[in-house]
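Complex shown without one protein chain; remaining protein chains in place.
Order of writing sets the chain letters: A, B and C. Residues in each chain are counted from 1.
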Amino acid sequence: MKTIKPLREKKNTATLLIHCPDQQGILAIVTEFLNQNKGNIIYLDQHVDRQEKIFYMRVEWELKNFAIPTNKIGEYFETLIATPLQMTWRIYSSNTIPRMALFVSKMPHCLFDILARYTAGEWDVEIPIIISNHETLRPVAERFGIDFHYAPITKENKTEQEASELELLQKNNIDFIVLARYMQILSGDFVDNFPNKVINIHHSFLPAFAGAKPYHAAHERGVKIIGATSHYVTSDLDAGPIIYQDVTRCSHVDTVQSLIRKGRDLEKIVLSQAVYKHLQRKILVFKNRTVVFN
Amino acid sequence: MKTIKPLREKKNTATLLIHCPDQQGILAIVTEFLNQNKGNIIYLDQHVDRQEKIFYMRVEWELKNFAIPTNKIGEYFETLIATPLQMTWRIYSSNTIPRMALFVSKMPHCLFDILARYTAGEWDVEIPIIISNHETLRPVAERFGIDFHYAPITKENKTEQEASELELLQKNNIDFIVLARYMQILSGDFVDNFPNKVINIHHSFLPAFAGAKPYHAAHERGVKIIGATSHYVTSDLDAGPIIYQDVTRCSHVDTVQSLIRKGRDLEKIVLSQAVYKHLQRKILVFKNRTVVFN
Amino acid sequence: MKTIKPLREKKNTATLLIHCPDQQGILAIVTEFLNQNKGNIIYLDQHVDRQEKIFYMRVEWELKNFAIPTNKIGEYFETLIATPLQMTWRIYSSNTIPRMALFVSKMPHCLFDILARYTAGEWDVEIPIIISNHETLRPVAERFGIDFHYAPITKENKTEQEASELELLQKNNIDFIVLARYMQILSGDFVDNFPNKVINIHHSFLPAFAGAKPYHAAHERGVKIIGATSHYVTSDLDAGPIIYQDVTRCSHVDTVQSLIRKGRDLEKIVLSQAVYKHLQRKILVFKNRTVVFN
Partner (left out) sequence: MKTIKPLREKKNTATLLIHCPDQQGILAIVTEFLNQNKGNIIYLDQHVDRQEKIFYMRVEWELKNFAIPTNKIGEYFETLIATPLQMTWRIYSSNTIPRMALFVSKMPHCLFDILARYTAGEWDVEIPIIISNHETLRPVAERFGIDFHYAPITKENKTEQEASELELLQKNNIDFIVLARYMQILSGDFVDNFPNKVINIHHSFLPAFAGAKPYHAAHERGVKIIGATSHYVTSDLDAGPIIYQDVTRCSHVDTVQSLIRKGRDLEKIVLSQAVYKHLQRKILVFKNRTVVFN
């Protein structure tokens, strides 16, 4: 169903994400490296955490006219810049479209929101597969023309199912996973295969109301604002690095049911916002916290 | 594609929307009328505009055990209550599902958001038809199994096209219209057929940036917050009664393109919020302003 | 320093706050009672918690022309309405100005905000006394012409100090207490003297980050939004009924210091908002949750 004209423009750029111990001159060194090799910088943002003394940077430049061949940039950067400055870095080409897998259960709102953006061409992404522990949303996947893989999870078959899911993900060259209200907890072993590459939406303003039934808990506590939180999944439940949060007001008039209804709109926007930032390679993780560039 | 289990519960209720000149005792009279006839009130909200001296009320009660036959409620209410108190009123049965027509052009985000809610059973509504001045979104309509009617508009054919659209709407027993980023201005004559029954989304925080290209204007002005506004359409462009508004922050970093991208999320949520309130019969209009009950 | 012209208008009204088991006709009975006695209703809001089956109501009417003498309203209402309907109720006269005590420590921002509103005549309140465990803010109290009582608290003298504070509060006919960033925990015994009459501001989005140093905890957790919460104090720390909350965005750029700075603006507005609602008698408490009327 990818029939609608994409909204995005075609780019030919490389993006570097860097973090390293802070010291004088890093910014000058990196920008000089790009300037000298005729890389026209079209995005640069940097942040220094002065408490931790860590330097973070995202820089994107046009590959046209860049003196270093695209497949050699990593090698040159490692040798000339990264090794001397003890940098942790990743490089991405705008020509490589990331491949995303969706995990869902029964609730369709986040799935619809993502597939609508996908179909409308809002995002530079491929979605080859949807995996679910229920058959409920198969019709949605089918109408959008995406493979739907049914993998029911029980206590007994969990290890086995995760193994076969992993295989499926590898076969599909999946780069990252989005849990679109997937109501199962992934095992630590599974998550270890995708460090900072599994994005979850939790239906509360974390760290408040972690775990099950947050809207019930929020109603019981009588809060005046509810929220939603997107984060990278770690082996620690609902405790991974937070990417984005948003909130909406509620009052004594709200029931658990109306909180759930209001929450759906929050959840889908907050999850899609995180996916978008991830796709733009604007997120760096350090010590269980994120740097999310503008 | 309406294959997913509806989220809403079945009700058997009647809803009264009332406004009238304020005077002592109205609330007591109306609630007494329902109580005496064994109508169990499940929702009541009222508002008095003390400046205009107008009383507004929305009351919903269970029809089970109600002493007056459903098809006679209006007549009895008119005779016993409304006429003596000079009330303007409407009555709705929860058993009558409203029928909505969607008007779209090329942008799919609001359309997708509405169809996702429709398919997921979030709303008590039927959507028999989508009308558009472009073919672009036909594939979306088709995948969701909804009739798509292509009606290109030119200066020359506008009157004629609107006439045939009107016919189509009547044939489909359409109760109200939602303009989901429909980029044509409806004629005053057309709108007169649907007073307070055409909901539009304008992509600015009205009354700022009415008219064309509001994101360009917002960028030019250098505002630090952008917004979206859903309103009933009147013959006065972008000046009808406002139903709902929301905003999001922006900054010097934003381009017109990024404002448009951020705005899409606002637009779809703000429009759907208005449609939901309309479907719940929670909106009263008086002097170009809305009372929107909780 | 109360030299600036008050902003509020003079009223002569009575306000009833009611909650009771829900049943048909309560609203009609109460409004009939007022109508028959020529009480012109100028505010009415009600809420039914359908899960708990509790009816809540706030009604305010003009005493001019009211048939029942002001000092007899309570007795009549109790006999004729409240007893048969098992109501819990309170009545207030607009002619009785509530008397508030402020507890502060070293941070001045909430104190200034409250005294500014007091001096500007924003609120119908008297503030005869400020109590503090530090001398820091005495100059502020003095410039605003309010008695400042220094009561340092140690583990050893706490019971004794609270006893003398209680005496001071009684001597000053204090109706309710506002903890304007008071950094001491009041004993359960002390709080029992003022049920739902001690308002605190906690510098986090409760229930997240209860207890000490919430901004440090928020920074450590890497949240993207911080908040503040005003609530009635109970013997359970930071767990009393929430009155109002607000939030503001933060990011990786923020340090603990900048969170503290941003938080100050939240805290003062959220606290003052709660005090205002309390002064308007718009808050009802039931089962550790608040109904806060509009």
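The rule is simple: a residue touches a chain if its C-beta (ideal position, glycine included) is under 8 Å from a C-beta of that chain, and two chains touch if they have at least 3 such contacts.
It should be emphasised that the depicted structure is a prediction, and the values quoted were computed from it without experimental measurement.
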| item | value |
| --- | --- |
| Among C:P139, C:P152 or C:G211, residue touching the chain not depicted | C:P139 |
| Selected from B:F144, B:F209 or B:Y276 as touching the chain missing from the view | B:F209 |
| Touch criterion as defined above, residue of B:M87, B:A101, B:L115 or B:V292 at the omitted chain | B:V292 |
| Interface residues of chain B (partner: the chain not displayed) | 47, 49-51, 56, 205-209, 221-225, 227, 241-247, 251-253, 255, 288-292 |
| Touching residues (missing chain, whole complex) on chain A | 24-25, 27-28, 31-32, 35, 40-42, 44, 46, 48, 50, 249 |
| Where the missing chain touches chain C, by residue | 1, 3-5, 7, 108-109, 112-113, 116-117, 119-120, 122, 136-137, 139-140, 143-144, 251, 253, 261, 264-265, 269, 272-273, 294 |
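Going forward, only the chains that are shown with their structure count from here on.
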| item | value |
| --- | --- |
| Centre-to-centre distance between chain C and chain B (centres being mean Cα positions), rounded to whole Å | 38 |
| Gap in Å, rounded to a whole number, between the CA centres of chain C and chain A | 42 |
| Shared-contact residues (touching 2 or more other chains) in chain B | none |
